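This is the structure, below, for whatever I ask next.
Removed: one protein chain of the complex. Kept in place: all other protein chains.
Up next is subunit A:
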Amino acid sequence: MKQAFVDIPELVTHLAPYLSPADLLSCVQLNSTWNTAFIPFLWRSIDDSIHSWGDILLQITNLRPQPQSPATTTEKAIETTPNNTPVGVRTFDISRHRDSDYNKDRDWLFAIFERYGHHIRELNIQSPLILEAVSRKESCTGLRSLVLGLGTNVNWPRTEYLPLPPPLPQQSLLPILPGLGTLDTPPVVGGSVAVAPSPSADGGMGAAPDLPAFEGFEVAPATVAAHGFDATSVDQVEDPYQEPDVELSDPLFPDHLTLADLIITKRDERVTPESDKARKEYMWTIAQHTWHLIRTNPGLVRIDTSRCYRFYDFGISDDFIFATLRLLKHLKDLNGNDLFKDLHFWRLWDALPAKIESLSIIASLSPSGVFPLPDPLPKVNTSLKVLLAGGSTTVNGLLTLMSIFPNLTRLGLQKVEKNPEYMSNPNSIPLPPSPFGGQYLRKLEGSVEDWETVFHYIPSIVEWDAQGEPLDEDLALLLKDHCPNLESFKQQYPPWFIDERFTAVPDDDPTNQFLITHHHLRVFDSIVNYIKVDEMLREP
C-alpha cells in the first residue's frame, strides 16, 4: 500500500521552505514525523533581537538578586517584599504571556539550546544569556553565519537585568553592562570571584567610596612594541605574563582559551576595586563564550561583529586571534570591526583563507591600516570583492592595491592623496598608460585628492562616497565633465550648490547636469532645497 503524502518525511520536507516560523511551529506539533521533518527548518535561523525572544528572556527566573530598577517601557510588575527590598525570584503576571504557565528558568533555556542548537546555521546574538546558552556545552557547532551584537540596543527592555547604579562619585563613568546579572558564575577552583557584587541597600554596585585608590602596576612597553602599536594609542596594556592585579576565575574552556591569551589592562582608577573586578570578570566570561563559539564552528562562512560591545578592559592576544581565524577555512565574509580591532592588517590577511570575499576591518585606533604595503608585495588574490579598511595612500598606492586585488568591486580607505611631485620611493610604481587593475571597482569610499587621475585609471567607478571632503563648484563642474560614469556621489557636508539661486533655472544648474541618481541627496541638510533639486532631476 502506498504511504500517504503526509506520512513521508522526505516529501513533507519539501513544504518547509514555504512556511513562516509561525507555521513551522504549528507543523512541529502535529506528530512525530512532522516534528522531525520540520524542526531543522524552524531552528535554522535564530535572531534573539525579535520581540518574542525578548519576551522569553524576560521570563527567565532564577537570576541573581537585582536591585529595583526604575520603570522602563514595560508595564511588567517587579515583585518586592512589603518593605520594598528586591526579591531574588521574579514572578510575572502570567496571564499576559499567552498560555504558557510554566516557570521558565535559565536551565530550561540552556536545555532548549542543547536540544536544538545543532540545527542552527544562522545566529544573531544580542543577549549574553543566549551566547552562554549556545556556547556552554558546544551544542551549536553547525553555524555558517554569526552576527554578534552584544551590547546593542535591542527592543526588549534590558534594564530589567541591570543593576542601575545611582551616580556615585567614583562610578560615574561605569558603563551600563547588559545582562550583567545573568551569567553563570563559573565554578571557582581556588580563586576568588565575584561576578556581580551583591546589591547594597542603595542599589549601587558595591559602593565603597572610602577605599584608597589602587596604585596598579607599571605599564610594560614590551607587548606594545611587539605588535607595532603606537604606545600612546593603547596606554593601558600590561605585560600578559605579569601577574594581573585582578584574579579572574579559571577558564571555562581551557582547551580553547586561557588567561595567558589575555591582555589585561591596569585597573580602572575611576571605579572601586570590586567594580573593576566585576567588570573584568564579566568581560572575561563573555570573551570566553564568544571565542569558544567561534572556535567550535569551523564551518563559519560569515562573521559580523561590527555591533559588538567593545571589551575595553582587556583584549585578546593577536596570536590567539590569528590562530582562531586559521581554523575557519570557509570564511568568506568577515566584518570584524570591534571584536578584531587593532590588528595588523597584513598579519590578519595572512591568517584568512584564500577564498575570502569580503573584509571589513576599520580599526580606528590602529596606526597601520592597509598601508604601507608590505615588501615584497603580497600575492595577488582574485577572490576578494569588498575591502573596507583604514589607511591612507597615494594614487600609486591605490593602483598597486588594485593590482593585488583585481576583482574588487567596493573599496573603502581613509584617504587617497596625490602622488608626490618627486617620487623618491623605490617601491613606487610609475603610472601606467592604461587601466591598471580595478576594472570592476564600482564603489569607492574615502576622500580622494586627485580624483581626476583616479577616475581616469579606474573608469568603472560609479559610486563615490567622499566622506568628509567638502564639495566645491569647480569640483562639481569638473566631475560632470570628467566622470560621465559617476552615478552616485555622497559626502558628509552639504554641498555648496544647494542654494536658492540655482534652483530657479533648472537648465543652467550644474547640479542638474552633474547628479544622475537621487538617493545620495538624502545626505543633505536642507530639506527644502532637497525637494527642489529632486524635482528638477525628475524632469526628462
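Definition applied: contacts are C-beta pairs under 8 Å (C-beta built on N, C-alpha and C of every residue); 3 or more make two chains touch, one makes a residue touch a chain; residues count from 1.
By definition in this document, contacts and distances are computed from a predicted model.
Asks: Can you pick, from "dolichyl-diphosphooligosaccharide--protein glycotransferase", "COMM domain-containing protein 6", "E3 ubiquitin ligase complex SCF subunit" or "RNA polymerase II subunit A C-terminal domain phosphatase SSU72", the UniProt name of the chain not shown?
Replies: The chain we cannot see is, by its UniProt record, "E3 ubiquitin ligase complex SCF subunit".
Asks: Could you tell which one of A:I112, A:L259 or A:V462 touches the chain left off the display?
Replies: The one listed residue touching the chain not shown is A:I112.
Asks: Mind listing the subunit A residues that contact the chain we can't see here?
Replies: Residues 2, 4-6, 11, 14-32, 34-35, 41-42, 44, 46, 50-53, 56, 98, 100, 102, 104, 112, 115-116, 121, 144, 301 of subunit A touch the chain that is not shown.
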